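Take a look at the structure below.
In this view, the complex is presented without one of its protein chains, the others remaining in place.
Labels for the chains are A and B, by order of writing; each one numbers its residues from 1.
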Amino acid sequence: MTDSWRQPRRLLLVALGALTVFFLMAPTLVVVPMSFTASNALTFPPEGLSTRWYEKMVTDPQWSTGFLNSAKVAFLTAILATVLGTLAALGTVRGRFPGRGAVNGLILSPLIVPVIIIAIGMFSVFVRWKITGSIVGLVLAHTALAVPFVVVNVATSLRSMDRNLEQAAQSLGAGPVRTFRRITLPLILPGVLAGGLFAFITSWDEVVVSIFLTSARFRTLPVEMWEQVRQVVDPTVAAVSTTLLAVTTTLLLLAFVVRRQAPAR
Amino acid sequence: MTTAGRPIDGSSERLDRPALVLRGLEKSFGDVPAVDGVDLEVRQGEFITLLGPSGSGKTTTLRMIAGFTRQSAGTIEIDGADMSQVPPYRRDVGMIFQNYALFPHMTAAENIAFPLEMRRASRSEIRRRVAEALALVKLEGFGGRYPRQLSGGQQQRIAFARAVVFHPRLLLMDEPLGALDKKLREALQLEVMHISRQLGATVIYVTHDQEEALVMSDRIAIFNRGRIEQLGRGEDLYDRPVSLFVADFIGDSNILRGWFERDGDGGWLVRDASRWRVGAAATARAALDGDRAAALVVRPERLRIVDPGDAGAAAAGANTVEASVRDVLYLGSIRKYELTLPDEQTATVRQQVGGNERVWQPGARVRLTWAVDDEVLVSDPGGRPSRPGDVPTAPLA
Partner (left out) sequence: MLLDRSRTGRSGRRDRDDPIVNRWALLAVPPIAFLVAFFLIPLIVVSLRSVTDFPRPAGDALANYGRFFDSAANVRVLGNTFWVAALSTVVCLALGYPYAYLMNIVRPRLAGLLLIAVLLPFWSSLLVRTYAWQVILRDTGIINTFLLDMRLIDEPIPLIRTTLGVMLGMSQILLPFMVLPIYAVMRRIDPEYTRAAANLGAPPFAAFRRVFLPLSLPGVLAGSLLVFVLALGFYITPALLGSPKDTMISQFIASAVQQRLDWGIGSTMAVILMGLTLTVLFVASRFIRLRDVFGSFEES
């Protein structure tokens, strides 16, 4: 195919591709240099170079507690979602039971149900359970949103795993529990860890549900940013954005590396 | 490699006891019977091959012996103990998988140590026995490598070492050489055979490669449609197939299908105007009750080509048929003739190349002849009950 394309058509395709990459990446990346501006206004290119907005982000209690809250919620969500998601993947990939299709649908539906509906639904229920405005409520909510990503990652590892390996372990004398611990778990571990990282990112970036489930006393970084973004032109928001992006990108690259660690075959 | 804890050839009363007994073994998937009543008794130290075409039930049988698949009916007895309900990890049966199933996250040595760890062997014993096992398969120094760092042949050897290191009561192999190229396969066939004998291991080997089966096995069980069609040594299967299926599956055969008519101790196979003598021994072995559709099987190297006018050929315990040479294929050590019979069926003849033999050219009119003792009579369940004079529809050869 490649060689049979006439040059102009191929050039057009490449140009279009380059433009798309630019469209995907550039607008977002524009906030990175702007966050280092020395002036009070957001301009591009930035005027002067300083880290004053980062200093403000760290010293202003509003931003710094938001940062800590986000990190706590995302960490707890990652752990809870990884445990639940791994169980769900094992149960639905390996398990036989009537209604498996419906259960798969339930597990994946947080990906597809409009998030605003999830948000007001959780708010109505969590208010009654008195867990709004608390870390508990937010972790539970984010976990529900993050479980599908863990399930998808673990299920992929499970499906690509050669089941002969488990049978081989059994024929060599390992019972079900030892087979799982010595063979299955190590082989799906990259998927589990990647799923956990995706769960962390999901919580770390989540806004809509968080808007409803947080309060003035307990806010995450994205919610704080949402409150600011609609009113003031504060370069601190650019610094916060850059921080959010940096954390996400680092974890994402980590997730890719972890998933590559899957042993050959 | 020591065989401590295990009797070796001729040294134990355990030899009286069969290593494996299958009785009435059945397995169906849904409504489809995959294994349909298999009975088999394997002696200690015997090398048995389950041979058959795809879907004949040999692999399913092997997996039932290993315990991966629960039988629908029947029993499995290993070393005198009923294993029918025992989970795979308590059967003490070594298995070599088609793709080896080496654990990718463990080194070769860790793979071999795995069954010993499961049996709670001491650390020093594990070290010793892993080293012995690596030496056995001539891979000393490769213990630290991961499976992906080993060649196909090396992986195969590690899989073998892992399956024998714990002295299993049975060694099961599921097409273990199938993924290797021809040359390596042939070398490993001999090696697997030698080491198995050296260990005194009882081996159940699954393959669809008849040559491999003939080379390696003490006895071969031919599987067809979920049953063992014939069990015996390679020579028995080749020289005395009990059915058309076995005759066709093992080696090349010329098959003359027709109607068997008893005559004294022997009989005749009749087709159209032709009739061929069937000897008493062949008749007795076939054990056909009364006249019925049957086939004569003659191996290509047992057919001789003579002049059409050679009247002496038909004499004294020989059968003949007219033919014309269609193709002559020179294959080095042998010459293969493809011939056409009067009814448009074909026959194959293999002739040793020696330098003195008479060579026929394509188009030559000839006569094929064979000794009555070289033919095998089998019943032909698929054959139409045709009387002399009917037009035969079943193909020859």
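By definition in this document, a residue touches a chain if its C-beta (ideal position, glycine included) is under 8 Å from a C-beta of that chain, and two chains touch if they have at least 3 such contacts.
From a predicted model like this one, the values you see are computed outputs, not experimental measurements.
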| Looking at A:A141, A:L172 or A:V258, which makes contact with the chain not pictured? | A:A141
| remark: Where B:E26, B:E46, B:D92 or B:E175 are the choices, the one touching the absent chain is B:E175
| note | The one of B:A34, B:M95 or B:V192 in touch with the missing chain is B:A34
| field | Absent-chain contact - pick from A:L42, A:A78 or A:A174 | value | A:L42
| query | In the complete complex, which positions of chain A touch the hidden chain? | reply | 1-2, 4-6, 9, 13-14, 16-17, 20-21, 23-25, 27-31, 34, 41-44, 84-85, 87-88, 90-92, 94-98, 103, 106-118, 120-126, 140-141, 143-144, 147, 152-153, 155-156, 163-164, 167, 198, 201, 204-205, 207-208, 222, 225-226, 229-230, 233, 237-238, 241, 244-245, 248-249, 252
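Note that only the chains that are shown with their structure count from here on.
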| message | Could you work out how far the Cα centre of chain A sits from that of chain B, in whole Å? | response | 57
| In the complex formed with chain A, which residues of chain B make contact? | 66-68, 87-95, 97, 99, 101-105, 114-115, 118-119, 146-148, 162-163, 166, 172
| remark: Listed in rising order, chain A residues that touch chain B in their complex are 162, 164-165, 167-175, 178-179, 182-183, 186-187, 263-265
